[in-house]
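Yeah, one chain of the complex is gone here, protein chain that is, but the others are all in their spots.
Going in written order, the chains are labelled A, B and C, and every chain counts its residues from 1.
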Amino acid sequence: MTANTFGRHLRLTTFGESHGLAMGAVIDGFPAGVEFDVDRDLVPHLNRRRPGQSGLTTSRKESDSPEILSGVFEGRTLGTPICVVVHNRDARSRDYDPNYYRAGHADRVWEEKFGHRDHRGGGRASGRETLCRVIGGSFARLLLPEDLRLVAFVRQVGTHVARDLPDPLTIDAVDAHPTRCPDPAVAETIAEELRLCKEEGDSRGGVIELQIHDAPIGLGEPVFWKLKNALADAMMSIGAVVGVSLGDPVAAITTPGKDFHSGVSGDGPDAGISPAASGIQGGISNGEPITLRVFFKPPSTVGSMAKEGRHDPCILPRAVPVVEAMAALVLADLHLATASNRKFSLPFAN
Amino acid sequence: MTANTFGRHLRLTTFGESHGLAMGAVIDGFPAGVEFDVDRDLVPHLNRRRPGQSGLTTSRKESDSPEILSGVFEGRTLGTPICVVVHNRDARSRDYDPNYYRAGHADRVWEEKFGHRDHRGGGRASGRETLCRVIGGSFARLLLPEDLRLVAFVRQVGTHVARDLPDPLTIDAVDAHPTRCPDPAVAETIAEELRLCKEEGDSRGGVIELQIHDAPIGLGEPVFWKLKNALADAMMSIGAVVGVSLGDPVAAITTPGKDFHSGVSGDGPDAGISPAASGIQGGISNGEPITLRVFFKPPSTVGSMAKEGRHDPCILPRAVPVVEAMAALVLADLHLATASNRKFSLPFAN
Amino acid sequence: MTANTFGRHLRLTTFGESHGLAMGAVIDGFPAGVEFDVDRDLVPHLNRRRPGQSGLTTSRKESDSPEILSGVFEGRTLGTPICVVVHNRDARSRDYDPNYYRAGHADRVWEEKFGHRDHRGGGRASGRETLCRVIGGSFARLLLPEDLRLVAFVRQVGTHVARDLPDPLTIDAVDAHPTRCPDPAVAETIAEELRLCKEEGDSRGGVIELQIHDAPIGLGEPVFWKLKNALADAMMSIGAVVGVSLGDPVAAITTPGKDFHSGVSGDGPDAGISPAASGIQGGISNGEPITLRVFFKPPSTVGSMAKEGRHDPCILPRAVPVVEAMAALVLADLHLATASNRKFSLPFAN
Partner (left out) sequence: MTANTFGRHLRLTTFGESHGLAMGAVIDGFPAGVEFDVDRDLVPHLNRRRPGQSGLTTSRKESDSPEILSGVFEGRTLGTPICVVVHNRDARSRDYDPNYYRAGHADRVWEEKFGHRDHRGGGRASGRETLCRVIGGSFARLLLPEDLRLVAFVRQVGTHVARDLPDPLTIDAVDAHPTRCPDPAVAETIAEELRLCKEEGDSRGGVIELQIHDAPIGLGEPVFWKLKNALADAMMSIGAVVGVSLGDPVAAITTPGKDFHSGVSGDGPDAGISPAASGIQGGISNGEPITLRVFFKPPSTVGSMAKEGRHDPCILPRAVPVVEAMAALVLADLHLATASNRKFSLPFAN
């Protein structure tokens, strides 16, 4: 298995078992000279993912204080690998024996595959692993064009769909409610449902929507590293994600082509940009807003164990920064890739 | 851009512009000694993708005869890179000037990114590129366990959904109708709708469903090379695909956790396998059937140009073997990866 | 095995068995818009490697006409993978049985490893494989800064060492003699010795020296992709190469440090560039000339078979363009890598 690195030019390698000593990330390929302040550029993102943010999430407490072991010096990156470690603290390992598998979890299949696992918790299959993605994404953001705006939010939980969104949609607007659903009325309904879930040991899935505004034209490398499959790859690697779509998949499959593509100007010198493309054509960003939907199944911890409070009845609120982090990693990686697309852009070109 | 290789252990590199001399594929990392016969193992798959198979698809004709340039000797693979080339023949290049962009196509964004493109056709952004994926998948299939069964079919076109499926679902059953929809009644409705589309210059999207039966337990490498994100990556790299999901995404997001996970046995030594997991837990195959849905938007060629007949009103029938090919590549690649998971499985282990 | 790709940003994938249908190369990651003319930019390099150039080399004849299958359109690269194929023509396959192994060749070990091989010739272990490297290098050259000068030559054959070199040393000066030794007197001695070798079925090894002038400062990525180990990797992957050194290895190991580093200015603001470094410090080019020595063993075909004339008594003259090609690939690849070293150099930087 050599599967703990994400990215090509910007490479995030993560490590750590949920009940081991520490979680961590090494970011390689990060340019030199980029200003970085841990309290400004990293801690806020970790805090958005942290357990125990509200009554709607797990009651576990993790301070999640990052330690920068390398790659940053005097407030700027060195162009060398950046290692960030977060020690595990509130990891109450269960006492039960190694042959005990939690229902619906990866415990058994992990055991079958590897023959040996850290049975104190989910190990690498724990949601705690996403902490390392947020670290990587926090650095990746620093490479993005300043006017590029990346915002994820809870679009749907169970059957409740946010429809009335603030414009512009900002991270502050998203964070205004603990559900991270920016439609205040729907947010309240969702919050009520999640409180009930906690009481009843039930859980909920839903949809996180990611919007990318003002992405430059040209991100995405055909044919196997298109922007759309890079994003799908990134999102589907998150534990509970079961689907991903560019725009609304139901509309795309059911709308006749003439209607779906109706906004496109006719063939000719001015043709090309299609509003139906959700910002990506031929796998390449076309300058229009990009909308991605990420589908989460409900957490598998249900019943009596779920009632203990150390589990999230719905991980979507805490997954919002994870979705943003994965998107930032993809965008920054493709951004770096773009640097060598044309000869005249090379530093030593003729 | 260095994006024309797919896979890690088994690596498919594709090349070719739709209106250039040839399309081709190089497959590296393929084990030695595997029997291969071009007419048995490759041509049938190419024929399933070929244009001009029925009145429902484009009227273009491409014989698509593959030439094996390397890597196979006396009917068996050599362990060296396999190069397969298919010359382009029926490529009537359009006469119009380089500054003419087709509506809804990648022409313009490609021009903006690269500054130079093969304006005679879609180049690498043409659907013809998928021919190379079918070549790769044809070889990948030969590495899969014999009892593993991989079958894709048209589940939905527009609003018409196949519900009444043969059991077992076989490739022959799928190919029995030119729509590759194995529900005969729905297939006829779809066929009728597509004939109308051709007349009216309209187009249709839909859903291809992929079923993987009897996959071995243990395919998938956490955390960034899980089986589910590898499949999502593979599928979303196909031109017209706008979404992908493990199982039914709507059910996953709307069903309460207690119901969604109801089939899971309780915690304990016997727990673990969840039917709701659609065959993948912790990113690893659990031995249960895997169901993947792939969402296609309608082709962007609509209106007068679509009426000329050289375009598919719906690419799903011809995309079925492409979806299978990409799945085979993912499965074979993870299969090879699994070979070095445990020390005792190594050839020179102690 | 997935080992037929060289490079990271600029990726050369080669294929082909010496007695199969064709040899070929796919170059991915090559920027768009670079002017390319096959007769100007590729054929001359292939001709320098071709068999049958003079009485000193094999009498085999290969026209080695390259066919560009993709990636170039109207005289400029497309930014898509470039595939070049050269068909094998003068491949007289031997008649002997598969269990016959040539002494000193890779035949047996290849058989043991793969269990199946193309016994008509050396397969991938043939020197003919280097043709594909020359193809790759021909494209790579086009990415290098115009004033960078790359020249390889035969420094030593057997015990004869070229000492009296023209200044400046040009490719024309190297090609002036069929031995590619630019010291005319030594060249003649070598030529005489090689004629004798052909008569007696003997063979000779030697040293090719590579000089790189006016490389920009900054090529090389610490710590595992330094310029020096990238070059060593590239050269040692050539069949008959048994050693590689930056500058003169004997001087480096026997000269006391005080003398070896005597040309270095003292510590301080002006310090740093060391003439003893042979142009590479900390693995990074420092702007000074780079000298690399590549050590070749004598060909293993000796005795009666060598007298038949279809083997080179010394491969160094024909290996000169191969060494240059591998160097060009390394330099161009690191050049592309450098494009994303600093944030301000990114195309979409703030």
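Rule of thumb we're sticking to: contacts are C-beta pairs under 8 Å (C-beta built on N, C-alpha and C of every residue); 3 or more make two chains touch, one makes a residue touch a chain.
The structure displayed is predicted, hence computed values, not measured ones.
Residue C:W110 is the one among C:F36, C:F73, C:W110 or C:F139 that touches the chain missing from this view. Here the missing chain is touched by one residue of C:G52, C:P166 or C:G243, and it is C:G243.
Mapped onto subunit C, contacts with the missing chain fall at residues 1-6, 8, 14, 99-110, 112-115, 124-125, 129, 156, 158-159, 197, 200-207, 217-218, 221-226, 228-237, 239, 241-247, 249, 252-258, 260-261, 264-274, 276-278, 281-286, 293, 295-300, 302-303, 305-306, 313, 337-338, 341-342.
Residues of subunit A that touch the chain left out of view are 1-5, 8-11, 13-17, 20-24, 26, 28-29, 31-33, 67-71, 73, 76-83, 85, 113-118, 123-124.
Quick note on the criterion: only the chains that are shown with their structure count from here on.
Separation between the centroids of subunit A and subunit C, computed from CA atoms only, is 44 Å.
As a whole-number value, the distance joining the C-alpha centres of subunit B and subunit C reads 39 Å. Distance between subunit A and subunit B, defined via averaged C-alpha coordinates, is recorded as 26 Å. The multi-chain contact residues of subunit B, meaning those touching 2 or more other chains, are 1-5, 8, 14, 113-115, 124.
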